[in-house]
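One protein chain omitted, others in place.
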Amino acid sequence: MTQIEEHISISGKWPLSAYTWKVEKFLDRFTEGLHNKKIFGAKCSNCGTVFVPPVVICARCHSRMRLEKDQDWVWVSDMGTVIAYSISYLAVADGLRTRDPEKRPLFILVRLDGTDTAIFAELIEAPDEKIRVGMRVKVAWQEVPKGDLGDILFFEPS
Amino acid sequence: MRNLAIVGIGLTKHVSKRRDVNIPELVYEAVKAALDDAGIHPKDLDALVTGNMPAFEGINCPELWGGGYWGGYRKPLIRITTGGSTGASVAQGAFYLVASGLYDIVLAVAFEKQSDGNTTIGLNTTALADVANMTAYGLSGPEIEASGAIGLFVYQATSYMAKSGCTIEHIDRAAAMLRNNAAKNPYAHLQQAGVTAADIAKTPMISYPLRFGHTCPTSDGACAMVLATEEKARKLSRKPVWVNGWAACSEEPAIVGLFGAGSINVDPAEQRSCKLAATKAYAMAGIKEPWKEIDLAEPYVPFAYQLFIYFERLLLCDEGNAPRLFDKGVMELDGNLPTCPSGAVVSSNAIGAAAMIRIAECALQIKGEAGQRQVTKDVHNAVAHGLGGQANLNVVTVLSDMPSRR
Amino acid sequence: MAKSIEGDIRELTTNIDAEYNWSVGGYMEKFFRELKGKKITGIRCPVCKKVYVPPRMICEYCFAETKDWIEVGPRGTVVSYTYGNISIDMEKGGLKDREEPEIIALIKLDKAHSCIVHRIKKIDTADIKVDMQVEVVWADVTAGNLADIEYFKPVR
Partner (left out) sequence: MRRVAIVAYAQMKYTKNRNSSREVMIHDVAREALSMAGISKGDVDTVINAQNDYFDGRTISNMKTVASSGAYFKDESKIEMDGAFAAFYAYMRILTGNHDVAMVIGESMASCYPPYLPGIWSLDPTFDRPNGFLNEISAAALQARLYMHKYGVTEKQIAQVAVKNLKNANKNPYALRKMPQIAQKDVLQSRLLYAPIRELNAYPLTDGACAIILAEEGKARQIAKNPVWIAGVGCCHDTYFLGERELYECASLERAAEAAYKMAEIKNPQKQIHVVELHENFSHEELIYCEALGLCGRGKGGQLIDSKTTEINGSIPVNPSGGALSANPTYATGLIRLCEVAMQIRGEAGEHQVKHEVKIGLAHGQNGLCAQDNIVFILKGGDK
């Protein structure tokens, strides 16, 4: 019990650390492709919607995505269009892998060509004033991709 | 369906901290005011509908503890929670109960006491599971946070600006108008009379294009409304405010899908669910040309630029045209379609209550009881809006001084 | 029966806990302050005259704001009781075994109409009865918080 502004309060917590969440391993096959600089979209076998990264249930047609077979995946481009962006003025938090620590990070929402979804990413190798909605960007691959979501975290102007 | 009306409204003065009361006591203030406004006692109530954002106070189903303070003893009571739109969803729950034919007088209660919790953690708890999965696949928490979750409304803003020609100066001026409206609203949290667009422009940039002056505070506050059937409403109130149309519509959360999937809500500024909900609500109210027939709008505006986007998504003008109409003074208190006379969510944000207050404000304006912030024109029809989740649930209510069904 | 293709799943966790600070309100503030002086304070509804402890702002039965402060207890009556061989793990949830059973009772304090839930010590689980008289045992040093009421014991 603590005194705050001469009023009595009682403290407590919500221990989210006591929870588990169960998730299908639907990202495994997707991230495998990233090893080879290939982005595979999960295609809904019912309505054809292409998700990157994949999803377990297609909202549009209410189907369970089948991610076992090759035909459920399509190879999509690593190029896309900026849907929206943001220039962060906040102090950059610890653990942020921005490649130029001197510069304000530019965050973008990108729709990759051939997909029906947006992903968030960081735009590098571009000055603030160049960023705009509709600009064309491509994944800035590392020489040896790790095969995780970090591989498609950075984009550059195309 | 039977007609229904708002016959009582109660609001608390919103402030950043109400440490002198606990949650049931704070909410009681709004409930008592609403019941007094309707001239009724809880024994006259047939049912209650209540809700708030659960994680923000750390209390699971607080109506179990507080329901008695709000007149819920031995009454039917249901709890509805839908995120930022909770207040509007609670109100619509009450509309459904009255319109069903089973309950004649229903109390709707929504609240948030954010000083009891931590809003940043509260917001984070919406996405912990998704973040945990993305972390398992190589992203770090700060990376997701910086580029994803916090960016939601910034992304919405830049996308909207690109489509509409809205500039950051427009947003500064919108913020200034809303802050000045709030200063005329005794229930509003931020009281910054006389603040100018130039003052807003001096506030620090958080993420382009959002400045600190464009954003909402965290507030403690509550709102309650009494809903009644036409027969009861005519007995209880000299000027009932008729709830003629309402609807809600869900789509997928924007920016990040389930467990880090891509979101098919590709453009967070599109807000098709808002247009669909508005279309349904207007149709139900018999409104064919909202841009002509609606006299006042209260969109859900926690960030100043949303004044424009939701004005459009509520079908009050062509897409992309709101900033130009704003330039002409249309949205001012003395304008042709005054918008957010309350000062908006950007000036008071007790999250669970915020979307209900939009409805309450429309009702007060229709009754002509909005005091200093009463708009110049006569208000016959008004539209109120709530937004929940990751910009994925839109809730629209149409109110009027006349019932639409006879 | 709904079936799904149940493949491998991943179990995710986080290390985040959300923290809260609930303001207790003026009525409970007075209750806590009085505890420091080893007094248990209730409040009366001006309409039905019932006395509530802990005090609350509203008598929900009359929908009236309560008014008169009244000292209640320190003795009371056991309305119902239980004893637990287990307790709830407050960190992780689920049940934990307990070495000594804990007696928990619904106690109506003298002069009060409401009950509080508290623990009883100094009695065997076999001897506890509904309607028995108990009295409060105060902490050696009272601080104006809930720990001031350490437990209840049978009135001998």
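Each chain gets a letter, A, B and C, in the order it is written, and its residues are counted from 1.
Here, a residue touches a chain if its C-beta (ideal position, glycine included) is under 8 Å from a C-beta of that chain, and two chains touch if they have at least 3 such contacts.
Small disclaimer: the values here were computed from a predicted structure and weren't measured.
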Visible chains in contact with the missing one: A, B, C
Residue of C:64, C:79 or C:143 touching the missing chain in the full complex: C:79
Chain not shown, touching residues in chain C: 1-4, 6, 9, 20, 22, 24-25, 28, 54, 60-61, 79-86, 88-95, 101, 104-106, 108, 113-119, 125, 130, 146
Chain B residues that touch the omitted chain in the full complex: 1, 22, 48, 51, 53-56, 58-68, 72-83, 89, 92-93, 96-97, 99-102, 122-123, 125-130, 247-253, 258-259, 272-273, 276-277, 280, 284, 388-390, 392-393
Interface with the undisplayed chain - residues on chain A: 10, 12, 14-16, 18-24, 55-62, 64
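Here is the rule we go by: only the chains that are shown with their structure count from here on.
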Category of the chain touch graph - line, ring, star, complete, other: complete
Reference chain B; chain at largest CA-centroid distance: C
Averaged-CA centre spacing for the pair chain C and chain B, given as whole angstrom: 37
Distance from the mean Cα position of chain C to that of chain A, given in whole angstrom: 47
Touching two or more other chains - residue numbers and ranges from chain B: 19-20, 55, 58, 125, 128-129, 132-133
Sequence positions of chain C contacting 2 or more other chains: 10, 12-14, 16, 18-24, 28
Complex interface listing, chain C residues touching chain B: 10, 12-14, 16, 18-28, 56-58, 60-61, 63
Contact set on chain B toward chain A in their complex: 17, 19-20, 55, 58, 125, 128-129, 132-134, 137-143, 145-148, 151, 154-159, 161-163, 204-208, 251-252, 254-269
Contacting residues of chain A [partner chain C, same complex]: 1-2, 4, 7-25, 64
